[in-house]
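Have a look at this one.
The complex is shown incomplete by one protein chain, all other protein chains being positioned as in the whole.
Up next, subunit A:
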Amino acid sequence: MAPIDSDDNTTAGEGEELRAGRRKAARYVVPVAVMGVAAATIGLVPALADSGDPDLPKITAQQLIEKIATSDVEQMSGTVRINTDLGLPDLGGLESGLLSGMSAGPGSGGDGEGSAADPSAKLTELVSGSHTLRVAADGPDRQKLSLLENAAEYSLVHNGEDVWGYDSKSNEVYHSTAPADEGRPGRGTPDKDVPATPKDFAEQALKAVDDTTSVTVRGTAQVAGRDAYRLVVEPKQDGSTVSAITVAVDAETGLPLKFTLTPASGGAAVVDVGFTQVSFAKPDASTFDFTPPEGAKVTESDTGAKAPEHGRPAGGDLAGELEGLKVIGEGWNSIATFDTGARGGLPTGSPGGDLGGLGGFLGSFGDQVKGDFGSGTVFKTRLVNALITDDGKVYAGAVTKDALVKAADAAR
């Protein structure tokens, strides 16, 4: 180990040189070993930390659903990780531009309605990619939802009558009032259009439960350090693109902690929303205090209802605007169908508004199909498929391509 001696090779004999050479090589073992230990730690620690599934008393699916329904967690805070992989082509900036374009409407960019702090514009971003959220709630009147971004944050604070949206990146504030008599907004996400917490997702999923669905309790899991039951919701029919929905329900409080939607095509979950950290202690009262910072641009909403009206994601308006929207089938295999009236395949004046100009562009993503109904184009995502026939009819649903073609044939 005497470093100063290592250049005394002028006197070294041949054997010594060989030994010195070996000693030199041995030193390089150190960085390699450090790297090996690091790699092993990165690989093994999550595996070791996974201490197996907790032992919990048996519970029936019915009891568990009741537990979720009666769950009354008033005070909690935590960090939620949302991953959505709808299998849409990765359009990068175009995608987010599209989303904000659709939700912010024509007013965006001007100094009128298009505030960067508008909740509906902001929460639409959750539809794709990975996001980290923080939620805090203290009773029905005080909630906070923060969307953590790179070196910025979007906060939505509901405190009593006020709903504040604050976008730190653009330093803009959005303010609306939620009248007390109008009923309380959803817990955790005031004034929301998009579900954000595992609970929101679980409620949506359980709404769909009927006799086309099997609901079972399948084992237990650890989520965010808490013991939870795994509630598995599966479609009984064939032809759905949904393989299963798994909801991890906190054994103690009945709060859904994790929501996973796996597609029938296999692979990563389409939607994966779960707490990475959760606490049921009362959040600090200062969490819900908000006063607009000096110099921030404040956009006032005239009424609580105005913002969602102009900024609802295209899906909501679509159903309302189109006449003749019909639903074929039931349960998981429901297919929505409508006639755009536009002959010649891809509608150019598409109801999506901004999507219209992209018609031809989107066409390149579709598969051509033929059947008794004629021919058309199927657009596939990992969850929702849509068939647009050449005579302008649209069939869409969370079903496979074959099911869409069958539905189109039957409608003929």
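By our rule, a contact is a pair of C-beta atoms (placed from the backbone, for glycine too) under 8 Å apart; a residue touches a chain by one contact, two chains touch by 3 or more; residues count from 1.
In this section, contacts and distances are computed from a predicted model.
Participant: Using the UniProt record as the reference, specify the protein name of the hidden chain from among "NADPH-dependent glutamate synthase beta chain", "ABC transporter permease", "Protein CbbX" or "Cytochrome c-type biogenesis protein CcsB".
Facilitator: The record for the missing subunit names the protein "ABC transporter permease".
Participant: Quick one: which of A:Ser155, A:Ser176, A:Thr337 or A:Thr400 touches the chain that's been left out?
Facilitator: A:Ser155
Participant: Specify the residue from the set A:Ser168, A:Thr213 or A:Thr381 that touches the hidden chain.
Facilitator: Going through A:Ser168, A:Thr213 or A:Thr381 one by one, A:Ser168 is the residue touching the chain not shown.
Participant: Determine and list the subunit A residues touching the chain excluded from the picture.
Facilitator: So the residues of subunit A touching the unseen chain are 1-7, 9, 23-24, 27-28, 30-31, 34-35, 38, 79, 90, 92, 104, 108-111, 114-116, 132, 134, 146, 148, 150-153, 155, 157, 164, 166-172, 286-287, 289-291, 293-297.
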